[in-house]
Structures are given as structure tokens and as C-alpha cells.
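Missing here: one protein chain of the complex. Every other protein chain is in place.
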Amino acid sequence: MAADHRSQGIAILYLLSVTVFFSIGGLYATLIRLELLTPKGDLFQPDTYNRLFTMHGVMMIFFFLIPAVPAVIGNFILPLMLGAKDVAFPKLNLASWYLYMIGATFTLYSLVHGGVDTGWTFYTPLSTTHSNTYTTATALGIFVNGFSGIFTGVNFIVTIHRMRAPGLTWFRLPLFVWASYATSLIQVLATPVLAITLVLLFLERTFGIGFFNPAVGGDPILFQHLFWFYSHPAVYIMILPSLGVISEIIAAFTRKPIFGYKFVAFSSIAIAVFGFLVWGHHMFVSGESPYAAMVFSALTMLVAVPSAVKVFNWMATLYRGSIEYSTPMFYALGFIGLFVIGGLTGLMLGTLGIDIHVHDTYFVVAHFHYIMVGGALMAYLWALHFWWPKITGRLYSGFWSHLSALLVFVGFNLTFFPQFILGYLGMPRRYHAYPPEFQVLHVLSTAGASVLALGYIVPLIYFLWSLKYGAYAGRNPWGAVGLEWETTSPPPVHNFEVMPTVDHEAYEHRVPPVAEQEPYRVVKYGL
Amino acid sequence: MSEAASAHHRTDLAHHFESYEQQKQSSLLGMWVFLAQEIMFFAGLFVCYVVYRHMHPAAFAFGSQHLDWRLGALNTGVLILSSFTMVVAVVGAQTGRRKMIVCGLILTLLFGAVFLGVKVVEYGAKWQHHLVPGPHFEWHGDPAAGRAVQMFFAMYFVMTGMHALHMVVGMGIMLVMIPLAWGGRWTRENHNFVEGFGLYWHFVDLVWIFLFPFLYLLGLAGSGVHG
Partner (left out) sequence: MKLFDFPFFPETASTTAGSVDALFFFALAVSALFSLLIAAFIFIFFVKYRRQHAGDVGHAIHGSLVLEIVWSVIPLAISLVLFGWGAKVFLEVSTPPKDAREYYVTGKQWMWKIQHPEGNREINELHVPIGVAIKMIMTSEDVIHSFYIPAFRIKQDVLPGRYTSVWFEATKLGTFHLFCAEYCGVEHSQMIGKVVVMAPEDYQIWLAGGVAKSPVAAGEELFSQYACNTCHLDSREGRGPWLGGIAGTPVALVGGGKAVRDDNYLRESIMLPNNKIVDGYQPLMPTFQGQISEEGVLQLISYIKSLDGAGAAERARTDSR
């Protein structure tokens, strides 16, 4: 499979790789939460703890969240949605995966030798002159992995522009395609800035060239500007595809078009564009000028509006829909709630007066986990649940999948909601020991984490089980609308036996819809 | 030759494309998107340069005076010529003239080599005068330049170094392209690779056209200390 350059095969390669890195990152998260059960740093040495949270961040962000929906779901589903045989550059696509694995190898090499202890943000001068860990190997791993993302972005942009089926105009595209397009724009334009930042970091560390060293006129804050110029748009790389997935799930399980299609489509583009303008909101207390801070704060408010527009349009879609209580639908609704909380707390963080107090505290940690775990990770799981029958041709257990949705939702909130309180109380980030009065909240958080972990292990079991024992899915077990549901499950080598043409709008559910069989035993909750 | 050529035609359309036109459009769009990414890569360096020049105008002016603008100008001319010969190669591909492609590529390669040769001379001189930033940097020029003059040279080396790296990659690709072109790989119908590569080479030229004034011409106007 590793020499096959069909996007379907590459999607599976990514699926396996990101699952491995998610597991490593998740293991580190478990260890972090265990240490934080008690106020004293009694489980690990401080140095070990610092490496744990750094590598947790690096693994999760660069090797799980950024590739997950685009490379796993996108590679499989995007060509299907477009009615194409493959992406525009299949060999480049395979090269993307190889670059991912090479980057991963460097990072694993660093991990095995003890990892890095600078925080995933690599702030200078800590990372250039004061850390004696494998910073260079990790930076190199992230650098190479960045090109994996850039090439995926190039591939998707060209595929969407040039390989749509006849009749598939831009405004007939599924919203996942719009979201993927916006994501790919960010991948292509933002990641190179990270690349050059890491190059400068490497040169300063290895050859002593003081790019960020005040003694020779350098400015450590410049590093932060360069770093966040990428890393803020990066968070939109992580969430935009998930927002696209939610649109697909809601359309499918209400059996009607997404309300305000054009607004939702353009909101993805708006988020991508505005996302490039707000990086300074990570630096309000770093020493940037108050005037710059105010500009960035105002722009941050602007970027919240397209996200709100999406949420309201999804809610309006529910109105007079025909809602099915499927597992993906449960997940999607849970997602909206968590994404809203994450987004609103983001607005709080963008408010200057509040951020001074909560910057670099657990409030920030809670905010970004709400978006990245409650949002992006959950949407990735929902996407897997939604398209699993298409990718594998099998169905999974309805009962266990509903249960895992519940476990994830409850566990997640219990883990991260107390962290908002901890943050406002003043508990800083990246502390492995803390004043005793914070302990109760930390214990609650760790308890939640154990439930959450269960919620992630259960799907692993029933997905694997379904591969051997699951019922066969037909072409369209959900009765959804979209080109991907018009081909077999799993699709043939060139995705379609007969290349389709499109003569209808997106999400046009016709009566009666195509439903070949009851997908699974749905647990009726007496409603 | 014509039978081999027609057999050639049937196999050089990738299986996932519906037509040569789609393949060509995709190929070129892909290269433009890739170049957008390259622009952002160099943009990061230019931003650093602008920020540090603003913070340390004297240091940058003095540092720039230590670069030989005549060598820089020579290199600029050489690269522009290489872009011209690259166009020759692309036109050769567009009109199906195998020898023209090969000639164009060989000349471009030669000009590129001249450019790199000049850079080696410049870098060597910097090394001898202890102007390579790092622990061995020593400044023997006007003390009014201050300690930040090392930053000028740091920017000089990383910007021209990255540029040179891109040139080396391009020249490596050309080394592979020349025998392929000679073997008739590219035809009037399908020469996307040559056109795409031409775009890349022009981009590399364009980056230098920005680097040259920023780095070399800075110190020419007036005395060292500027506001």
C-alpha cells in the first residue's frame, strides 16, 4: 500500500499514522493529568513533566490535528465529492505522506532521547540558548512535516479548481469542499512562515547566529511574531475542515440543504482571510505596543463573526428538518455546543482587559482544548463515524457508538470546564506543582480525563470489530445526498464506475431518498 | 520516430485526468500555488530584514558597505540572462524543438553556475575577513556600526543562502532535464514540466532582484549613520 498513490490508499496510511501519534500524545496527556492530581510535583521530575507537555503539544498539533481531517477524510472523500478519479497530483500526495513519516521519524528520534522541554511554542531565548534538549531534531521534524501539509494544500487547491465533475459549479459544491479549500489556502500560505522561523531557530541554536539575541541587536519578540503568524492561522487549519464536516452531517441527518449555503461557504473563506490578521492576540502581554494590541483585539472580534454565522445557519437548518438520531448527529450537536463555548471564551481572550489576567493560565488551556478537542477532534471522530461505511463498506454498532458519544461529551466537559475556573483563579500553565487550594479542581479535571479516555478507546474497539464482523453497508446507508454516496462502499479503484455529471444543487434531498437498508440497530430512547 | 511519438502521446496523459488540457491547467496551477508558498517563505526573511534595518539603521548601512555591489550587479545580470535562456528552453518545448530546449537548459545551467561561483568568491572573502556571524565574528570596520552589524551579516547570509539553495535545487533538476529533453520527452502537446520549471526559475530570479538592492545598494547612498 505504501507504493500505491491512489488517494484512498494514502488516506488509510494517514489514518493509521495519525492514530499512532494521537495515542502517544494521549498517553502523555494521561501522565500530565496524573501528575496534576496532587499539588506537589511528586510523580515526575520537573524536567520530565516539561518534556511531557511539550511533546504532547507537538504530537497533537503537528502530527495529529493538522493532518487529521484534511489528510485522512479529505484524501478519501474530497475526490469522491468532486466526482474525480483522484487528486490532481497523486504522486505528490504520496510524497506528502512520506514527508509526514520522515518528520515523524525525526520527532520520534527526539522523543526517544528524551524529547524537548521548551513548550511547543519554542519561545526564544529559552529554545535557542537555554535548552539542552533535542530541539533541533524536533524542529527539523516539524519543518519536514510542514511540507507534507503544504503539498496536501497545493493538491487540494488544484483538485478543487480543475477536477470537478461536469455540472458541478462552485455553488453546487458540498460545504466540506469549501472548508477544505479555505484550509488549503492557509496551509499553503502560512506554513512556509513556520518553516523559515524554524530555520532561523536552527541556525541560532546550531551556529550561534543571534537572530533573536538582544546582545547583537536581535529581538526575541520577533520570534513570537513570526511563530504566531503561522500558528494562529494553523488553528484555523485544525478547525475549518471540522466545520465543513459538521455541515455535511447536519445536511445528511436533517435531509435538507444547509440554511444559508453561500453564507456558510463564504464564512470559511472569511475565517481563512481574517485568521491571518490576528496573530498578535497571543502577544498582548509580551511587550508589543498597546496600539498594536488594540488593533489585534479589534480584528480578533471580526474573526468571531463568520464562526457565529455558521452556528446560526446550522441551527436554522435543524428547523423543519427531518432529524435522525444517528451517532454522527449526536456528535455534531455536541460539537456545536462545545464549539460555541470554545469560541465565546476565545472572544473573552481577545478582549484586552480580560486577557491580561488570564493569558498563560489554565483559562487559555481550557479555551483551546474546547476548540481542538471539543471541536476539531470530535468532528474528526464524527467524520469517521459518518464516512466509515463508505470507506470500509461496513457498519458499526449503534449502541456502542451512541454510548461513546456520551462518554466523550461528559468526560470532555468534566475535564476542561474546571480549567476555566482554575485559570481565572490564576493557576498558570505549564506548572507541574501548584498551590494546594487548586487541587479540588485539578482532581475533577483528571477524573473527567479518565472518562474521556474511555470514550476514545471504545470506538477503537468497535471500529476494528466492524472491519471483520460489521454488517455490509450499501451505497448510501444514511440516505444522504452527495456524489460520494452514488458510488459503491468501498469505492472502486477509480472512485466511480461511470464518471458522474451533476445537474442539481447541493443537498437536494429528493423524495423518496435512496435508502437501501436500515443502517444499524438504532437505540430508540423512547422519543 | 513518428510511431514512437504517437505511442508516446497515449501514455503521457495521467490516468486520473480526463484530457491533456485538464492535465496542463492543473500542472500550471499547481506550480503557481507552490510559488505562492515560496513567496511566503522568503517574505518571512524580508520581514526580519525590514524590522532589523529599522531598529539598527547604522549597523545595516555600514554592513552593506562591506559588500561588493559590483559583484552583486554582475550576479543580477547573470541571473536575468539565465531567465532569458530559460524562456528559450520553454519556447523550444512549446514549439516541439528538442535542440532548443536542450540549448536553453544548458545555457541556463551555465549562467547559474557563474552566479554560484561568484557567490562562492563572496562567501570566501567574508570568511577570511571574519564576517561570518557566530562566535568567530570580528568587526574591523568603523566602530560606529555597533554590535548589531553582525545582524546585517546574519541576514545577508541566510537570505542569499536560502536563495542559493533554491538555485542549487533548480540546477539539479536541470541536470536531469537535459538528457530527458534530448531523448524527446517533451512535445508540443505535453511540456508541462518545462513550463512549470520555467516559472520556478523566474521566481528564483525575481527573489534575487529584490535581494540585490536591499542588501548591496543600501550603503551606497551617503554616509553610514542614518535616521
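The letters A and B name the chains in turn, as written, and every chain counts its residues from 1.
Everything that follows uses one rule, which is that contacts are C-beta pairs under 8 Å (C-beta built on N, C-alpha and C of every residue); 3 or more make two chains touch, one makes a residue touch a chain.
No experiment lies behind these values; they were computed from the predicted model shown.
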Q: Give the residue, chosen from A:114, A:167 or A:435, that touches the chain omitted from the document.
A: A:435
Q) Among A:102, A:165 or A:308, which residue is in contact with the omitted chain in the full complex? A) A:308
Q) In the complete assembly, which of A:102, A:165 or A:348 touches the absent chain? A) A:348
Q | Residue among A:75, A:191 or A:361 touching the omitted chain | A | A:361
Q. Out of A:340, A:406 or A:499, which touches the unshown chain?
A. A:340
Q. Can you name the residues of chain A that touch the chain not displayed here?
A. 41, 46-47, 50, 117-119, 123, 125-126, 130-131, 214-215, 217, 219-221, 254-257, 259-263, 284-287, 290, 293-294, 297-298, 301-302, 304-305, 308-309, 311-313, 315-316, 318-325, 333, 336-337, 340-341, 344-345, 347-348, 350-357, 359-361, 421, 424-426, 428-435, 437-441, 508-513, 515, 518, 527
Q) If you put the missing chain back, which residues of chain B would it touch? A) 55-59, 143-148, 225-227
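Everything that follows uses one rule, which is that only the chains that are shown with their structure count from here on.
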Q) If you average the CA atoms of chain A and of chain B, how many Å lie between those two points? A) 35
Q) Across the complex, what residues on chain B touch chain A? A) 14-18, 22, 25-26, 29-30, 33-34, 36-38, 40-45, 47-48, 51-52, 55-56, 59, 133-135, 146-148, 150-151, 154, 157-158, 162
Q. In the complex of these two chains, what residues of chain A are touching chain B?
A. 84-90, 92, 150, 153-155, 157-159, 161-163, 188-193, 195-197, 199-200, 203, 207-211, 215-219, 222, 226, 229, 494, 499
